[in-house]
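A single protein chain has been removed from this complex, and every other one stays in its place.
The letters A, B, C, D and E name the chains in turn, as written, and every chain counts its residues from 1.
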Amino acid sequence: MIESLNTNSPIYMGAERRLIEGSVCMFGVPFDATVSFRPGTRFGADAIRSVSDGLETYCPVLDRDLEDAPYCDLGNVEFTASPEEVGEGITGVVREIVEAGCRPLMLGGEHSLTPHAVRAVYETYPNLLLIQMDAHADLRDGYNGQVFSHASAMRRCLDFLPAAQLIQFGIRSGTREEFAEMRAARRLVGDALQLAEALKAHAHRPVYLTIDLDVFDPSLFPGTGTPEYGGIDWPEFMRVLDVLSSHKIVAADAVELAPQLDPTGCSSILASKVVRELLLTMR
Amino acid sequence: MIESLNTNSPIYMGAERRLIEGSVCMFGVPFDATVSFRPGTRFGADAIRSVSDGLETYCPVLDRDLEDAPYCDLGNVEFTASPEEVGEGITGVVREIVEAGCRPLMLGGEHSLTPHAVRAVYETYPNLLLIQMDAHADLRDGYNGQVFSHASAMRRCLDFLPAAQLIQFGIRSGTREEFAEMRAARRLVGDALQLAEALKAHAHRPVYLTIDLDVFDPSLFPGTGTPEYGGIDWPEFMRVLDVLSSHKIVAADAVELAPQLDPTGCSSILASKVVRELLLTMR
Amino acid sequence: MIESLNTNSPIYMGAERRLIEGSVCMFGVPFDATVSFRPGTRFGADAIRSVSDGLETYCPVLDRDLEDAPYCDLGNVEFTASPEEVGEGITGVVREIVEAGCRPLMLGGEHSLTPHAVRAVYETYPNLLLIQMDAHADLRDGYNGQVFSHASAMRRCLDFLPAAQLIQFGIRSGTREEFAEMRAARRLVGDALQLAEALKAHAHRPVYLTIDLDVFDPSLFPGTGTPEYGGIDWPEFMRVLDVLSSHKIVAADAVELAPQLDPTGCSSILASKVVRELLLTMR
Amino acid sequence: MIESLNTNSPIYMGAERRLIEGSVCMFGVPFDATVSFRPGTRFGADAIRSVSDGLETYCPVLDRDLEDAPYCDLGNVEFTASPEEVGEGITGVVREIVEAGCRPLMLGGEHSLTPHAVRAVYETYPNLLLIQMDAHADLRDGYNGQVFSHASAMRRCLDFLPAAQLIQFGIRSGTREEFAEMRAARRLVGDALQLAEALKAHAHRPVYLTIDLDVFDPSLFPGTGTPEYGGIDWPEFMRVLDVLSSHKIVAADAVELAPQLDPTGCSSILASKVVRELLLTMR
Amino acid sequence: MIESLNTNSPIYMGAERRLIEGSVCMFGVPFDATVSFRPGTRFGADAIRSVSDGLETYCPVLDRDLEDAPYCDLGNVEFTASPEEVGEGITGVVREIVEAGCRPLMLGGEHSLTPHAVRAVYETYPNLLLIQMDAHADLRDGYNGQVFSHASAMRRCLDFLPAAQLIQFGIRSGTREEFAEMRAARRLVGDALQLAEALKAHAHRPVYLTIDLDVFDPSLFPGTGTPEYGGIDWPEFMRVLDVLSSHKIVAADAVELAPQLDPTGCSSILASKVVRELLLTMR
Partner (left out) sequence: MIESLNTNSPIYMGAERRLIEGSVCMFGVPFDATVSFRPGTRFGADAIRSVSDGLETYCPVLDRDLEDAPYCDLGNVEFTASPEEVGEGITGVVREIVEAGCRPLMLGGEHSLTPHAVRAVYETYPNLLLIQMDAHADLRDGYNGQVFSHASAMRRCLDFLPAAQLIQFGIRSGTREEFAEMRAARRLVGDALQLAEALKAHAHRPVYLTIDLDVFDPSLFPGTGTPEYGGIDWPEFMRVLDVLSSHKIVAADAVELAPQLDPTGCSSILASKVVRELLLTMR
């Protein structure tokens, strides 16, 4: 599947365009479930790459440098495909990356893409812990008649993943039923401290970290489809990464950047910096 | 179906919120085939209404006033529905309007909605002439695996409408095959003069006028998903209406305004003025 | 007066367009003291309604759902009126709502509208406590020769309201004289904690809560005429509502959203969420 | 009055900040009849000046250079004044400029300012011909209860100016009554050719040229409060200046630029170029 | 030099990332003479590529399809270089392309880059005709102390190119001296008709076509640093290409797109369509 990726996209700062052994392997999915040109998260992955040249390779908080860690950027899943084909494409690419001993890092696109990636990682890591950073619960059983909706991203994961292997971080929007479920399952955490506490029960699990970027407050990240006030700021994000540093993150994604909704370009810059920190943390 | 319309939307300047005998009946379809909030043509119909208060009721070119012609604004087809339900909703609403002796004026939303409206009008007017104003041919047999795509709007109409009953105006983008078909069928016209010539063969036909607003040049109308340079300007549009004044326009639509793509708001103002001119011309 | 409201505006998510017994009754005032079309807070009320569909009905912080509380959206005070007529219209509408045993929630428009609403509420509740959330003191005696200026909103209230019945929250801009007055009167509070302290002296008073949305920091809410850095964030706002939960809020307003100044649309989304929280809190 | 002008504003490219004998004398009026900070035409005059540095001093169409013609930029009428004071300020400044043998060029601000300037010029030139370039008739007798509304700019001039001394150019929006009046008076012209024809009856009259910049099509000039499609383009504007070159333009204004409505900045650039062409033509 | 190109950039629709025999060879130069990140034409080349997917491969006016003509996109000249190194890089890349029997198509970046490309083409084609489409004369001898300024683009070409081998199209801004020079040399043409006339004297010359995209009117193309009203529209551009169809265009460039200045994205779309038409015409 990797070789069927579209390589016309820009490349993330310093990355190579081929699978490197032991690396974090980025790939993009320019998909937003719409047939129209221009609006939406379809442009998220490429925007993350385009602005990456403005970043330094070194992170003073993590005290690590991209130059020390192998990573690559394999291109994009083809855009002219049906939702089913996109889903299969994601699963196939992720499976190949994992089987090559690498760690996939998917750049969205919409959150509805995540279950397709989690499924492939779960095949290899059945004790996988899925950590969702998000403003929205995404536990609906479907939305507008669509089973694979962005409002159902976690529900689709729970179709195969045991509910005890899901932690939900930062959720601040949902139906009464969604919150009742999260609270009953005690899987909702609000900050890095609570996350650290919750992680004690999952000490040795490999982690899939899915970041719906709207977990950030709209003041930092207005460039997304459903901004929700009350989100986290940048220092809190770095604390989360610090908490996760004792875990092995075997796969991750960053989704829901809609770059054209933020004319200042800052939302893309935030997303691109999130990706850098992930590259530096996933090892 | 009319009574199932959502009436939470704003109302076009001066319109009533109930079906009036002998009137032009507006309704909106906030549909852009995407499950996400914010981007796209979903907001087109309401934007047209919101800025309508800035217009005068009188048009000096047509020398007519909205105060002389009955018109109403019935609300929006419900948004939380599948594409199939939206399609059926449109067909149902249009059928009721036509059966009540009125003339439907649909505000998009995407162009993929048009076949559903044309179908209902065609039931009553089998000799209907469909005039498409558009930048794109929309004759693909499907797009991204979707049969009812915005790139297939006219193809879906030709599923039931005789090809001789279609005129295509202003098309300047398409595949080689699409242009070959249009040229072979001699149904492509480039300006008001050519339209007048082409109409001679259809003297007494009732007209359905579908306006994909991207027929206008992007300099006038940047607020659309697939802007295409080389489009018409405002005086040319008025000449088209003048040419059509000797025909009976029994139904119309105006689609593909994506208001948030134009931060000046002018695209919405253009679309709203197009609607005023349609209200003044359809009688 | 209610029946003279303009009902062409959009309707807030889930609201009914008629006065419901025991409900919170929204109405809008598209007024910004300017005779020109387009710029300004004139579009605030309708923008709040337009984006409300993107919100959930449930608030996990308050653990309440809009489905449990009756509320309605009565439309807008007519725009084509003189400032005096607008003022009288507001007073009339608010009076009717209060006399019907309901609680008015006015959507601005400029802050200069508030005294007209407070006046009507004060007629029924002479022991009314007015709580102003704002970046600006609004205590000028007039501005640019206008008595009912947005810079005089509180001064005009103090024309009839005893000064001891006013609390000012979040003020961070004003003249030296305005601050001297606020400090002398000990009516200036800076955060939810201080507010709780100040409220002890007003235990059983009914509350009118006027929210000039520029009380929020410009990082969250750039879409306003006079943004002032140093404002509150979303969690602080929720703490204020928590402090107020032991008081009866009999009336409220949310003013000074100028939606077109924020091309990301987030300012409107914040304002719309503020309104949801008010609907859930006012009871 | 000139010495009471506020000189904190930027200065138009190459101009001097003092009245020069025989010059064209610019001054600005940052007034948009609103008490709020930021939105509107209040910022028009300064935006015209700010971008003027990007222009050349030479115009190849007119084959003239600013270096050959004396001009100055005297500053702005004070903003913190009531509408009445602003009106008196304009009249006073214009009177002083005219009495000094110079030609005033007022930069708006709203069109409601024009009658105050015309009045002062008319005192010296009772045979003055007023030529209005505009999208809107501006012949209402008042608007929203305001006598000096931007919708009444020409009506207020006709309070003292004989109707035969008014020519209206480019008007494409108004009420049925306004158009009936203009047509009856035969004072409406649509292009430079018709203007040349109409001017024959006024061969030796001095001219006041008032340019509501919305006479330009919104594709060129979206940065204005009430854009109206069907306007003129740049070559047509230059043809108008050519037609006027045989007349003596003793005063002019350029109004209704609202720079913040056009994030590309091009509307300000157009307005600034209009001013350059006026400086080169007024002599 | 080609192999030193940076290949991290996106790829123009359908192009290959390697030199193809007999093809048109695109390459980009993300250079705007500034050391700061973000603003300016630095992002032009990549923006042209990013939006190219929204275009059809077929042009109905030219009746040609990209699928019939070989073309490639070789990447970008490295950004982290001094102006001198960038200039040498351009000259080197263009020389290699020309020596391989291909035709270079450079995507800017600023117009100051053009002399470096023309120089290399001129080595092989000493009878080269340089046709400049531009709003500005670019004949200054330097600007702000910089010899290779964007205001000197043509002056630097005339350092080696005989003046008789330059045609300047669409120039509408410059100093009195620049216009005097152009008029004296009779090398200034205003439209496609005049161009056709001027070309008669150069029947068999190979052509280098340099397109400063600000030759288009700002209504079509606001996304550039120095927009100048009075420019050409799209149909006129196609007429120019038609006039040039009898000449062999051996090299071309398209420069001065500053994509972030136009939030609608339309300027990038225009530039991308210009590139498509060039690809279809250069053969």
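Simple rule for what comes next: a contact is a pair of C-beta atoms (placed from the backbone, for glycine too) under 8 Å apart; a residue touches a chain by one contact, two chains touch by 3 or more.
Just so it is clear, the structure is predicted and the values come from calculations on it, not from any experiment.
Contact with the chain not shown here comes from a single listed residue; of E:146, E:175 or E:194, that residue is E:146. Residue E:110 is the one among E:46, E:73 or E:110 that touches the chain missing from this view. Of the candidate positions E:76, E:226, E:264 or E:281, contact with the unshown chain belongs to E:226.
Contact with the chain that does not appear here is found for just one residue of E:55, E:243, E:261 or E:275, E:261. Against the chain not shown here, chain D presents residues 7-11, 13, 15, 17, 37-38, 43, 46, 49-50, 53-54, 79, 260, 263, 265.
For chain A, the list of residues touching the undisplayed chain reads 54-58, 60-61, 65, 217, 219-220, 233-235, 238, 263-266, 269-270, 273. In the full complex, the hidden chain is touched by chain C at residues 171-176, 179, 217-219, 222-223, 226-230, 261-263.
In this text, only the chains that are shown with their structure count from here on.
Any chain that touches chain D and also touches chain E is listed here: B.
In whole angstrom, the spacing between the mean C-alpha positions of chain A and chain B is 39. Measuring from the averaged C-alpha position of chain C to that of chain E gives a distance of 55 Å. Residues of chain B in contact with two or more other chains: 37-38, 54, 217, 219, 226, 260-261, 263, 265.
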